[in-house]
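Heads up: the structure comes next, in structure tokens.
Only one protein chain is missing from this complex, and each of the others stays in its spot.
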Amino acid sequence: MTTILYSVTGLLLFVFGLFALIVCPHPLRKILGGNVMSAGIFLFLVAASYRADTGEIDAVPQAMVLTGIVVSVCITAVALVLSTRLQQAADQGARRRRKRRREEDAGE
Amino acid sequence: MAFADSWIVVPVFAPLTAALLAFLVRRASFFISLAAACLSLLAVAVLVNRFLVNGPAAYAVGGWDPPLGICLRTDGPALIMLVLTAVAGVGISLYAKGYFTLRIERPSRVGRPERQERFFWPLWMLQLTGLNGLYLSGDIFNLYVTLEVIGVSAAALAALSGKSASLIAALRYLLVSLLGSMSYLLGVVFVYKTYGVLDLGLLQAAAAPAPGVIAAMALMSVGLLLKTAIFPMHFWLPPAHANALAPVSAILSGLVVKGSFFLLFRLWFDIFSPVLPAAAFNLMGSLGAGAIIWGGVQVLRQQRLKLLIAYSTVSQLGYLVIAFPLAFAGGSSQAWSAVLFMASGHACAKIAMFMSAGTIMLHAGHDRIRDLAGIRAYLPVTAFAYAAAGVNLIGLPPSGGFIAKWMLLITALAGHQWLWAVVLLAGSFLATAYVFRVVAQLFVIPPDKPVITRRRAGLLEWPALIMALLSLLLGLMAPYPLRLLEAGQIVRTAMTMGGGP
Partner (left out) sequence: MFLQTLQNFMNEAGLSLVAGVPLLLAAGCWARCLRKWSFRLLPLAALPALLAVLLVSPGLEIQVKWFFMGGTMGIDASARIFLGVSACAWLFAALAAGEKFRDDPHRHRFAGYFLASMGGNFGLILARDILDFYLFFALMSFSAYGLIIHNRTAAAAKAGRVYLVLVFLSELAMFTALVLLSARGEVPLAGAIPGADLSPLLIILLFMAFGVKVGALPFQSWMALSYQQAPVPGATALAGAMVNAGIIGWLRFFPFGHVVLPGGGVFFIVMGAAAALYGVFFGLYQDKPGRVLASSSISQMGLVTLIAGYGLLSEDAGMSALPLMTLFAVHHSLAKTSLFLGYDLVDRGGRPADAILAAGLLVPCLSLAGLPLTSGAMIKGALKELAHLGGDAWYVFGAVFLPLSSVGTTILMLHCIGLLRKRSRAGPRGKTTVIAWLWVLSIAGVVLVPWMWQPLREMAGYSLRARTVVQSLWPVGLGAVLAWLWLNAGGRLPGRGRPSADFDDLVRWVHVRFLYMLTLVTDFLDRLRDKIVREPFRQRGFRRFIRSRGPARLERMLGRWPVVFLFYLLLSVVLFMMMLTAAYQKSEVG
């Protein structure tokens, strides 16, 4: 019963994350959406590691979850760096435009 | 014996070590990377040789057995892709050296090319690690990890140029690749829940229609299609490929998309083929047809050389997917050979094209097709390389593209699948149009005003030419890959019989 609950919650999290990734325009929200997706999958995996027939815990999904978390952290880091850079570039562009406008105003 | 077995880890670990070293020892980063590329070429040659003698090899890294350990194995298709990657790896490394040298000599902004080069080498080596790992991996979870390695390093590479357009494209690329690999991972979980195994050989033996597997197949396929940029989901590819630095564009367009496609093809034809009905293959075929036509139309719209080449990748990827229904009718081994010829011919040609485009851009300062008239007079080798690569895209003999399209066309006609045949020919027609549009511009009689302000550099021109000639002459070397594939065919049946570890 608990495993089903975990599985369903995991899948729901995946779908929520997917929704956020698709719909939210802001990069940070997209990245968080991706994180929620992976969290959902990991939950699903954890649920899969319980074997109902023998009552034992399968080690393989746990190894997968550990690896997956590492990968997910990496991707989040790269995405965050990229979005920061993007923000900086946008700021710079805006500053330059403002400056130019000011110069033009002064010129007039 | 143990030493001889461990050759198989070299294509993965040599670039990985090089990535770390190149990051630490900045001054020697080029030589470290080149050495790693050459070393993996050597290792792949050894692997091919051993494969032809002993058949397939499997090696548990560090003595840890699957499912917890990592198992690497070789078979025919994987070896062909490995050879392609290794050869292209050496070529791209050389070209990148020439590219950065020239840019550092005359920077548009001081310090920027140096920084780009500093990050390029480690990322490129990481990319090579991921690709080689993808081809060698023997279980579906490790494949996921290699997919992520490829995706992360590809996005970082795409962002290297630092312009805001390329940053936007790279972020989008990263998110798309995240979405793709997440759905792949969910598919992996479904598979594991159903069968309790991850090993490809065991899965192949066990595959039967069950709801879990069906859901897994749907998720994995769509995720991989997204990562391969097949037609309705190709939006991220052109900006990412066109805005990157030239060597990066060559890597992304030539090698990276082939990785996820290879995995997709392997899943459909080797592992889960019993689950799949004919209708699914036809669905894939129509996606491919859409890609060929739509991509071709888009290519014709472009005014910029690099964007044009990027869209032509979208179009050419369609050929890989249109092989699905044809291969379904024609049998697995022929499908493998057509697809591998297509993939390797296109990879070499596309790498050569992006290299040429990069050289032209460095020398002319822009890549507006309209203003490129007469480049041939200044960069004859580059212009020729572009034209030779174009021949492969059109599919004239003796290029690899010709062999592939020939096989596809014959299968289509033999199976009376006229629609696919028409699409194949229409694609060639479009390719002719867009290749000639540029080639004609490059080869016209030069106008009076000089276009070029910089001196020529051999490292920029010759790797492009060699890659282009490889793609052009691939048809003449056809028997060798075919032999590898035939050997692989026997092996796979043996693997099924034996049942694996």
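We call the chains A and B, going by the order they appear; numbering starts again at 1 in every chain.
One rule holds for everything that comes next: a residue touches a chain if its C-beta (ideal position, glycine included) is under 8 Å from a C-beta of that chain, and two chains touch if they have at least 3 such contacts.
Predicted, not measured: the structure shown is a model, and the values here were computed from it.
Enquirer: For the chain left out of this view, which of B:Thr74, B:Thr129, B:Ser161 or B:Gln298 touches it?
Expert: Once the missing chain is taken into account, the touching residue is B:Gln298.
Enquirer: Touching the left-out chain: which of B:Leu79, B:Leu219, B:Ala250 or B:Leu308?
Expert: Once the missing chain is taken into account, the touching residue is B:Leu219.
Enquirer: For the full complex, which residue in B:Leu68, B:Ala165, B:Ala414 or B:Ala440 touches the chain that was left out?
Expert: In the complete complex, the chain left out is touched by residue B:Ala414.
Enquirer: Of the residues B:Val46, B:Val90, B:Ile104 or B:Leu283, which one touches the chain left out of the display?
Expert: Once the missing chain is taken into account, the touching residue is B:Leu283.
Enquirer: Even though one chain is hidden, which residues of subunit B still touch it in the full complex?
Expert: Touch set of subunit B with respect to the missing chain: 176, 179, 183, 209-211, 214-215, 217-219, 221-222, 225-226, 232-236, 275-277, 279-280, 283, 287, 294, 297-298, 301, 397-398, 403, 406, 409-410, 413-414, 475-476, 478-479.
Enquirer: Even though one chain is hidden, which residues of subunit A still touch it in the full complex?
Expert: Residues touching the hidden chain, for subunit A, are 18, 21-23.
To be clear about the criterion, only the chains that are shown with their structure count from here on.
Enquirer: State, to the nearest whole Å, the distance from the C-alpha centre of subunit A to the C-alpha centre of subunit B.
Expert: Spacing between the chain centres: roughly 27 Å.
Enquirer: Spell out the residues on subunit A that touch subunit B in their complex, using ranges where they run on.
Expert: 14, 18, 21, 27, 30-31, 34, 37-38, 41, 44-45, 48, 58-61, 63-64, 67-68, 71, 74-75, 78-79, 82-83, 85-86, 89-90, 93
Enquirer: For a test of understanding, state which residues of subunit B touch subunit A in their complex under the given definition.
Expert: Going by the criterion above, the answer is residues 67-68, 141, 145, 148, 151-152, 155-156, 159, 163-164, 167-168, 170-171, 174-175, 178-179, 182, 185-186, 188-189, 192-193, 196, 198.
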